[in-house]
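A single protein chain has been removed from this complex, and every other one stays in its place.
Chain nomenclature is as follows: A and B, assigned in order of appearance, with residue numbering initiated at 1 for each chain independently.
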Amino acid sequence: MTPHPLELRRIRKSFSGVKVLKDIDLVLPDKGAILGLVGENGAGKSTLMNVLGGVLPRDSGELLLDGLPYHPAGPVDADRAGIAIIHQELNLFSNMTIAENLYLTGAPGTRLHLLSYRAMNRAARAELARVGLDLNPATRVSELSMGVRQLVEIAKALSREARIVVFDEPTTSLATHEKERLFRLIRELSEKGVSIIYISHALDDVLALCHHVAVLRDGTLVGQSPVREMTKERMIAMMVGRKLDQLFPWVPKRPGEVLLRVDGLGQGSIFRDVSLGLRAGEIVGMFGLMGAGRSELLRAVYGVDPFDAGRVLFRGAPVRRPEPSWWVEHGVAYITENRREEGLLMPKTVKENLVLANLRRLRRTLGAVDTRREERESEEAIGRLRIKTYDKARQAVRMLSGGNQQKVVIGKWLVTRPTVFLVDEPTRGVDVGAKFEIYSHLNALAGEGSAVLFVSSEMEELMGVCDRILVLSRGRLAGELARPEFDQHRLLELAIGGHDARSVA
Amino acid sequence: MPAASPKVTVAAAFYRYGLFVVVLFLLLTFSLFNRNFVSGANAVNLLQQTASTGIAASGLVFVMVAGGIDISLGSTMFLSSVIVASAANAGAGLWPSFAIAIGCGALVGVVNGVCVALLRIVPLIVTLASLYAVRGVALSITGIQSVDFFNPVGDAVAYVRLGGVVPVVVVISAATLVLSQLVLSRTLYGRQLYAIGNNASGARVMGVAVRRNVFLSYVICGALAGLAGMVSGAQVGSITPSFSEGQEFIIITSAILGGVSLFGGKGTVLPGAFLGVLIIMCIENGLVMAGANMYLYTIVRGFVIFLAVMLDCLRNTGELR
Partner (left out) sequence: MSVDRAERTGEAAAEPAPAAPEQARPRPEGPARAGPGGSGGFRRWFEVHVASSVERVSMLAFAVFLLGSILFVPKFANPVNLGNMLVQCTDLIILACGMTFVFMNGGIDFSVTAVLALGSVTGAAVMQHGGGSPASVAEAIAAMLGIGLGIGALNGLMVTRLRMPSFIATMASQLIFSGAALWWTQSSTIGGIPRSFLAIGRGRVLGVEVPILVMVAVVAACAGLLHRTVFGRCVFAVGTNHRTSRISGIPVRRTIFQLFILCGGLAAVAAIVMTARSGAGMPGLGKSMLMDIVGAVVIGGTAVTGGKGSILGTATGAALIIALNNSLNLLGIEWYVINALKGGMITLVALLGVVQAKGDV
């Protein structure tokens, strides 16, 4: 019996004690098989692919390529083993030509260490033809569209003789005709014996393209079957079929005036025509899949990145050029999804981080810092959030566990007593007990009259804590569910909807 | 990332050919003022003047393209010139002298390279420290006295004309420029430097030996600065303790004017840096012809650096530091 091209046995992976991959058994059954991998955000797809690609080491379990053990120590090993991962952010160098990108570590026709551009370009043309591109290989990558770049990346993978190609959300930035071209190519590759793993939220595409489908949920493989035994309904059910037995601290509220309103906001092709209103005393959830544009929306509202259409209103008055410092002054807080690079000063102490957003209020005469208030507020925050640190004035935030780090970010903002709280994945990497505390804090804030916009990929916590949930799909508001209408299935359907639709270019 | 719009390509074309236009413009203007400017003799003269800067600039392009910087060039030139001059005075032959000059420079390059690539210290600080340290070392060899380069080697470099027409320094410079450009554009190493300057972590993932390549770029830069020092020293004849002081900024300006970006990933030796050197030399010559006060030179240099870097920053952006 010929061994499977790829087999994963009981793969386990944890981060800071949180289990991300739990005993995953995944099989690429035959050469040339196209395996679709689906799951919500946080299901474990990216981590799994990173283990496969040698970016992350696994904690335990085995990887077998054609029956032989495979232990990548880094991405270079994966490359040599014939595994290529086509990420969303392509690894192309924009300042060089296609041919130069293809042959960065070794070019055909090189003599006496001198590259022969003739030979390179000729060979590159052949590689490009394999992916159906008829381009001049001497074109600079910076001049190519996303769709074409993706194909170049695939050509690169093939030129390195990849036997297994993983596509991670390949169609998010593609126009329809580009998508169809990609699918044609994938089918050709499959016929030529290249095995494919296809990760996507567009379930219709997965059903159309793949031979097998595997569903991940919360780090476990829920099931793998041939495509003819799969339906969209079944996939969604498997993706969300968890027992919702956790109790969430929800309290009924009486929402007041609209504090923050967004009118027809748009940013290029990332999100368009988004309108929403946040009322005092309510917790509004925002759900969506990867690529939906939720974080981009928040960043645009807060002024971190620019937007090109629509407007933002605070307490009824339009905010002309939103800037983070303006929002902070007016009591609007923003917790980013990237706490290491945008939420914390990693080498600085817990205390320094906790007071960061509230500095203007700590000012005394001559600009001096009110050290007593600084001490009091940081101590308070540590107490309220139960942040574990042996010495807040000495321990660098970098040394804390992920959960504690997140608590510091939240604490930093709680200290400013915001009236509007925009939070992006606030419980990511936080243990269960701490999660609950965070929900209680959000509730307390709402109880005091603040408005909370809660962006998350975990639909249970959204359904548990929010008063209503907005669903963003492919940059547009796909729908809104009021609390009585909360339903896992419906949420996911709405979230997927935009991805599946025959999108406009 | 969107496809290039027509507006962008017009600007790109401007930048690509703009240099040639500027050089032509400068040459024309000067020829109006001075009949002799366009003569063959003056052209040769100009090339002689730009020789050492051109050689040093070639080396610098390697470092800058990979995203680094080296401000110790003037001191390296000084070190190698005094050592070579002393060696030649003691009887060293022509080819050994070249080897010594390049070797000295390469040694400085090795130190810089180790600190930057291996020890991961910020290139600006490493090369700033080298700026002072290397000159200090060189001065301790000379004992703050001028070193004369009036010996067979020095005379050969300064006066010999191949075929009676082309000065040796021009040949050396031309060869260096051509070879450097060849390595940058036609070898894997060169292309990898561009990749590193564009996205170092991406290059590493693809299996490029980033640290080794960056280290080598500093060695090459140092070696060529050493060669430039020898050439310049021979031309000047008497090497004073302040020889080549501040020269690094002229070299850096030439490179930036020539399209080599401070932020890495872009630029060429030919035509880029070479044209940059020509522009600088034309400006300086222009000042001479206008009979400008000698203190005006510094001010003009400052403005030229400012303009060159501003252009670079408008096209490519970095962090606010």
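As a convention for this text, a contact is a pair of C-beta atoms (placed from the backbone, for glycine too) under 8 Å apart; a residue touches a chain by one contact, two chains touch by 3 or more.
For clarity, every value in this text was computed on a predicted model and none was experimentally measured.
From the set A:Asp205, A:Glu296, A:Glu377 or A:Asp467, the residue in touch with the chain omitted from the display is A:Glu296, counting the whole complex. Screening A:Asp263, A:Glu375, A:Glu458 or A:Asp487 against the full complex identifies A:Glu458 as the residue touching the chain left out. Note on the undisplayed chain: of the listed residues A:Arg80, A:His113, A:Lys192 or A:Arg340, the one touching it is A:Arg340. Residue A:Val304 is the one among A:Val258, A:Val304 or A:Ala444 that touches the chain missing from this view. Chain A meets the missing chain through residues 14-16, 18, 20, 41-44, 46-47, 50, 55-57, 87-89, 172-173, 218-219, 270, 290-296, 299, 302, 304-305, 324-325, 327-329, 334, 336-338, 340-348, 352, 355-357, 359-360, 362-363, 366-369, 371, 388-390, 395-396, 398-399, 401-402, 405, 412, 425, 428-429, 457-458.
In the full complex, chain B makes contact with the omitted chain through residues 69, 71, 115, 119-122, 124-126, 128-137, 139-140, 143-144, 201, 249, 252, 262, 293, 295-299, 301-303, 305-306, 309-310, 313-314, 317-321.
Quick note on the criterion: only the chains that are shown with their structure count from here on.
Averaged Cα coordinates give chain A a centre that lies 45 Å from the centre of chain B.
The touching residues of chain B, when paired with chain A in their complex, are 1-4, 182, 186-189, 191-192, 194-195, 197-199, 202-203, 205-208, 265-266.
By the touch rule above, chain A contacts chain B in their complex via residues 75-76, 79, 91, 93-96, 100, 104-107, 110, 113-115, 117, 142-146, 149.
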